[in-house]
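With one protein chain removed, the remaining protein chains of the complex are shown where they sit.
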Amino acid sequence: MIHLGVIGYGYWGPNIVRNFNSVDGAKVIAVCDKNKSTLQRVRKVYPYVDLSRSCHEIITAPDIDAVAVVTPVSTHFELAVEVLRNGKHLFIEKPFTATVAQAEQLIELAEKKNLKIMVDHTLLFTGAVRKIKEIIDEGVLGELYYYDSTRVNLGLFQHDVNVIWDLAPHDFSIMDYLINERPVAVSTCGKSHFNSLEDIAYVTVYFENSLIAHFNVNWLSPVKVRSTLIGGEKKMLFYNDMSADEKIKVYDKGIEVKNKQGVYDLLVSYRSGDMWSPRVRQKEALQVESEYFVDCVRNDRTPINDGHAGLRVVRILEACNESLKNNGRMVNL
Amino acid sequence: MIHLGVIGYGYWGPNIVRNFNSVDGAKVIAVCDKNKSTLQRVRKVYPYVDLSRSCHEIITAPDIDAVAVVTPVSTHFELAVEVLRNGKHLFIEKPFTATVAQAEQLIELAEKKNLKIMVDHTLLFTGAVRKIKEIIDEGVLGELYYYDSTRVNLGLFQHDVNVIWDLAPHDFSIMDYLINERPVAVSTCGKSHFNSLEDIAYVTVYFENSLIAHFNVNWLSPVKVRSTLIGGEKKMLFYNDMSADEKIKVYDKGIEVKNKQGVYDLLVSYRSGDMWSPRVRQKEALQVESEYFVDCVRNDRTPINDGHAGLRVVRILEACNESLKNNGRMVNL
Amino acid sequence: MIHLGVIGYGYWGPNIVRNFNSVDGAKVIAVCDKNKSTLQRVRKVYPYVDLSRSCHEIITAPDIDAVAVVTPVSTHFELAVEVLRNGKHLFIEKPFTATVAQAEQLIELAEKKNLKIMVDHTLLFTGAVRKIKEIIDEGVLGELYYYDSTRVNLGLFQHDVNVIWDLAPHDFSIMDYLINERPVAVSTCGKSHFNSLEDIAYVTVYFENSLIAHFNVNWLSPVKVRSTLIGGEKKMLFYNDMSADEKIKVYDKGIEVKNKQGVYDLLVSYRSGDMWSPRVRQKEALQVESEYFVDCVRNDRTPINDGHAGLRVVRILEACNESLKNNGRMVNL
Partner (left out) sequence: MIHLGVIGYGYWGPNIVRNFNSVDGAKVIAVCDKNKSTLQRVRKVYPYVDLSRSCHEIITAPDIDAVAVVTPVSTHFELAVEVLRNGKHLFIEKPFTATVAQAEQLIELAEKKNLKIMVDHTLLFTGAVRKIKEIIDEGVLGELYYYDSTRVNLGLFQHDVNVIWDLAPHDFSIMDYLINERPVAVSTCGKSHFNSLEDIAYVTVYFENSLIAHFNVNWLSPVKVRSTLIGGEKKMLFYNDMSADEKIKVYDKGIEVKNKQGVYDLLVSYRSGDMWSPRVRQKEALQVESEYFVDCVRNDRTPINDGHAGLRVVRILEACNESLKNNGRMVNL
């Protein structure tokens, strides 16, 4: 039986506790949070969970095997170092850390102590993203041309990070999972309207080949959009996470180029065929992920969303901020 | 009666001829096109139109008052100069010219000869754009925060210009019409997959104040999207040109910031109220525009889409190309 | 403090227990169910609830003030009679009873003993239905012409009632709540494909005036539809319960008839104006309803969804079955 301690019971914490609690072979035995009224909400639903310990006590407790860090990113490094130093496995919210250097240190530490790090890239565990992975890996789309993501809605404003650090880790982690190519450079534009943190941003990511990726993130949109277009040589895919029944559509559409020689000689023909929407597994993503964490810990497996995956996302985030400061200038990764 | 000559009867030419022909007080009397089989299509529908003249003959004909230039942009300047020198009013496809310098020369020439230039920014004459103009001018949205446009679909590949010069003039001209602020800088990323011309591009436009604009244009999308989000201090507007009945939605949604001082003190509250979708006039935009052209010519009025408007669009286009060459580096306007 | 006993913990029971438990001033103290593994699910989430009593013991327990009957309709009458005879208030699933005669008996019994009956017409407590009620009562739609409802999806097949008794009580109760007119007759067509119970049915309800209502219910639809059109003299309303953000749309559309005299003299003009989508309260309907039940019991108020409301729905259901047997023949109410 894996015993977990959870640090932080704010917006996402209740989901962490509920899901880890329901995993066979795991149990949340302690939760801490700065806010007393928050802890009373835990008591109501889980009268048997220990709320008396401080976060330091949770981290050092001998009866706890793994710690979930569900706090703002600015606190991640300090807490995570302590968790790992105390020989406990780490489940940590995205983004992994506030800097590339921090992420590298945590990875090194975990490897030295033979501990698992899992960064909570929840969306990798949705039925939709899994199905898209299958489709891409089977070569259905052919060589990829572009990856174009939009994640916009009203709020929630964060107080310590800009909209990119808040929303884009979802998309960077999905892209990292789906695409084998590694990104080489970033260009980012954005604007802040209320304080110094950007509430709107546009990120372009370049790859070595002709693949281009783009991310539109916005805290000030009246409509909620969660969609990604992935265009390939053979087919094109539309992923709409707001659709209840048809999250993925694969279009047998594209262009065929007869003559790639010159500009004026280019002969383009259009292909427009059927559309196919595969069925997607419905199970809650965080449930799948928490079972996977317990499995990785018990059977000493390396998670797909390990520290290295977390680091790759932080590397792009850091480059975005640098490009932002330079009005969109390209920053190499 | 205004007599028109039309140069070019390709993709858009038939619409030009049909609409100008139906304006009271105007008549298309001559059409020319390089392609003989194209001219036969004209003959079938308009047996009385003169197809015998060359484009030079049309431009110099004493019985012709105005010439519509409906050809690729690379030919615009040479034809337009001749039209104006021969004392004829000019109706010309978008984008106005291939360079800022050309546009400036044409404006000067027209002013000297007291002739009208109208650049075919058709979408300014849709019921939807007119209604949005009203809404913005009445202050319904309050101070503007962002303008975020997506115009993507499969094809049509152009042979002489990239996707920005093909699709974005629509959006640049709408933005120019709707927004009183003037843009000050541009940052553009993009990629070409088949030849040297970009088929996907992302354009960010900066203004003096905190307004930011973004344009996503793509020739390789399986789904056709024509939408613009306009976010303001008071309300937010969604313009979806693909919707048959609800092209414009005005959301009484937004955030209110209590304390703009420090990052951590920022108190944000969300407002989420009703949505309102105004009725939009249905009349064909090009019909409205061709009537307006005839009216401007007869009554010596300056069109909203005159040479200066065309120039402002070309200025952004030119800056986009320069930024593209420099991997997204900001280019001042 | 109102103490509740709950009979039945199948599909809907967990929602009943969760919501009543969270009402201030109420507590679920006992739950019973035929199925032992079902009870174990209760124990996991609510370790303190008494699971030892039989349904008879719950009904007769002196420490229980009210009983929620969450069982198939065929068992309703027998259980409800016992609940009321034992002096307890009754919260009961829809449809209220299997026959009009049973409903009338229960109403009489409750009135004699001064007890409350509340029939679980949950949808009356949604923000959307409340808002539509306001709109209609304010006269926004004018005189009503039609009420046209569609409630179709795949499953869930019921074993004891046809699709009308399963799905239409939702719509009949909403119509009963929204519309002041009383229905006078019913005509129903339907078909069964797997056993003797209809899985598809079409119900038309007539009123004294020219209002007509129609209900399309279907257990065999690949798409889930939950929509109602309400057409009035002044405006028309579309209620789409599957829409996340725009559940209600009010259209300023309609026809105006100039001359109602003769067929050929009829002058019809169309009105097509703005659309307006009011904001709708988001609170869970069953939460609102369970608070309302506790309030009605404590403050001796008559619920809008009392036994009489339940009876009116059962009266239509009974007439539907009679019309079905006679191939759509009109049955008076």
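Per-chain residue numbering starts at 1, and chain names A, B and C are given in the order in which the chains are listed.
Everything that follows uses one rule, which is that a contact is a pair of C-beta atoms (placed from the backbone, for glycine too) under 8 Å apart; a residue touches a chain by one contact, two chains touch by 3 or more.
These figures come from a predicted structure and were not determined experimentally.
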| item | value |
| --- | --- |
| Absent-chain contact - pick from C:28, C:136, C:236 or C:313 | C:236 |
| Selected from C:57, C:82, C:104 or C:148 as touching the chain missing from the view | C:148 |
| Residue, one of C:187, C:277, C:290 or C:305, that touches the chain absent here | C:187 |
| Touching residues on chain C - with respect to the absent chain | 145-146, 148, 150, 152, 154-155, 157, 159-160, 185, 187, 189-197, 200, 202, 204, 206, 210-212, 214, 216, 218-223, 229, 231, 236-238, 249, 251, 253-255, 257, 260, 262-264, 266, 268, 270, 272, 327-330 |
| Residue ranges of chain A at the interface with the undisplayed chain | 245-246, 252, 272-279 |
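Operating definition for what follows: only the chains that are shown with their structure count from here on.
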| item | value |
| --- | --- |
| Turning angle required so that chain A lies on chain C, C-alpha fit (0 to 180°, nearest 5) | 180 |
| Chain A and chain C: spacing of chain centres that average the CA atoms, whole Å | 42 |
| Centre-to-centre distance between chain C and chain B (centres being mean Cα positions), rounded to whole Å | 53 |
| Of all residues in chain C, the ones touching two or more other chains | 245 |
